[in-house]
Structures are given as structure tokens and as C-alpha cells.
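The complex appears here without one of its protein chains, the remainder shown in place.
Right, chain A next:
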Amino acid sequence: MKPPPFEYRSAHDSTETVELLTEYGDDAKILAGGQSLVPLMNFRMARPSVLIDINQTQDMTGIREDDGHLVIGAMARQRVLERDPTAGVAVPLLPAALAHTGHTTNRNRGTFGGSLAHADPAAELPALLVAMGGELTVKGPSGTRIVPAEDFFLAPLTTTLAYNEILVSARLPRLPSGTGTAVEELARRHGDFAIVSVMAAVHLDSNGRADLVRLAAGGVDSTPIRLHEAESVLSGGTLDETSIDAAATAAADASHPVDDVHGTASYRRDMVRVLVARAIRSAIANR
């Protein structure tokens, strides 16, 4: 058998999950879609002594609109979210980003919350949450707390979640109609983790000036990063080649990639420049 032995518990809802996490402490891991955790266990890089399976829970699956926001349950399957008409209209970045997340078979099982809690710095959903300025709802023994996306991710595979907390849902602001969005991703093969990914959303006012700019990049730092400097360059102005180039340069300057087998740091920084410019242009084009 590939994975190390573990004790199996199946939780009925998020409250019981928190109780079990509290009971078992650091040795327990939550099992959601299993598309990242189980490979790590099969390689024996992860050896949790208890798995708390949340696939039977029913209280974290919904996808709904609420007061100008899209609220997505942590257990929403990525494939369901990708094809959800409400989600696709409210945040068109979602289906575009999910098209890059693994393969259909992974997304059939993989969950929205699982990808966020796993916090791979090159994964699409964490970068999307950061780009959108989303908020995560985290449940613990003493109730729930709200964490802004930029504060949720701390380091590769590390979030602000305490050992006995579970991510139950996330809220994304609905994008105003007429917002152009784009996902640009560089990967060796379709479905691989990104070498660099860029998420962009742009809305122009009636004078053609940008009144909403959202930019984030994945794969270029220890967490996905919001590209605030690049957004500032564009906000309030008309988007022409000069401002787009300046924003792309600002984005590259804000990236702190490292060398690895997939590419050098300087290559990644160059790709941030290229992909940010490309993403802004495609976002403008598909408004």
C-alpha cells in the first residue's frame, strides 16, 4: 500500500470537523477532494495519523449570490464551480482560471476550499482570491472569523488556519457588468501548475478611464501576490501602450520569484512583464 497508515474519521458537518480537529490536534488532516493531499501521502511526504474526511458534509457546498458578492462553499467541487452560471457571470475569472487547474478528472473531485487551504503559490484559485480581494470565512471552536485573501496565505502550503480551524467559504465581490477579465498562464503542459500565472480584471468608466483594476500573479513569490503598484499605475487613467508597459514593469519589479527546475527567477520576472501586459490587453478586449 502506498500511503502510511492513518485513522479514518468521517465528519458530518463543519462543526463536527472542528471538534475532531480539536480532539486530535496537529496529527489530523482534513481530507476534501484529495487531489493534493493523497499524492503527498502516496509519496509519504505527508504522514497524518488521522484523516478527517469532509466529503459527507452538506453545509459547505453552496454557491450563491449575497448582497453584491458571490459566496462559494469550501466543498464546492471545482468542476461544479467551473460550470456554475451564477458564478461565471458574477466573477468571469472563475471559469477561465479553473480551465487551467489540473484536468477534468482532478476538478471533478478537487474542491474550491481545498485548493485555497493547500495554498500552493502556483495554483490558480489562490491567485484569483487575491486578485479579487476576496474574504475567507474560517470556523474554529469559538466561532467564525473573516480573513482577507492577502492575509490568508503566509508561505508555500501555509495559511493562517490554526490546527483546529476549517475554511468554510469565501466571498468574492461581484464584478460590475462590462468588466473585462483575463487569465494568462505559462505552464509546460496544459493542466500543470503555473510557472507564472496572471489574473486581471479591468472596468472603464464612460470617459474610458479605468475605475476598477485588479491584478495578481501566481508562481512568482512564496504566496500569490496582488500587484498593487501595477494597479495604481493604471487606475484613473486611460489604458494605452505606455501605461500598460509601465504597469507591466511595476508588476515585474514587485515579483520575487526563485530559481527552480521549471525556470530561473529572471525568466519568471520577464514572464510577469509579458503576461501582465497581455492580460490587461485581453481584459480590455473582452469587456
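Note that in this section a residue touches a chain if its C-beta (ideal position, glycine included) is under 8 Å from a C-beta of that chain, and two chains touch if they have at least 3 such contacts; residues count from 1.
The criterion applied here is as follows: contacts and distances are computed from a predicted model.
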Item to complete: Write down which listed name, "RNA polymerase sigma-70 factor, ECF subfamily", "ABC transporter permease", "Spore germination protein" or "(2Fe-2S)-binding protein", is the UniProt protein name of the chain that is not shown.
Response: "(2Fe-2S)-binding protein"
Worksheet item: In the full complex, which of A:95, A:173, A:191 or A:237 touches the chain missing from this view?
Response: A:191
Response to the item:
Interface residues of chain A toward the undisplayed chain are 1-8, 31, 34-35, 38-39, 42-43, 51, 53, 55, 79, 102-106, 108-109, 189-191
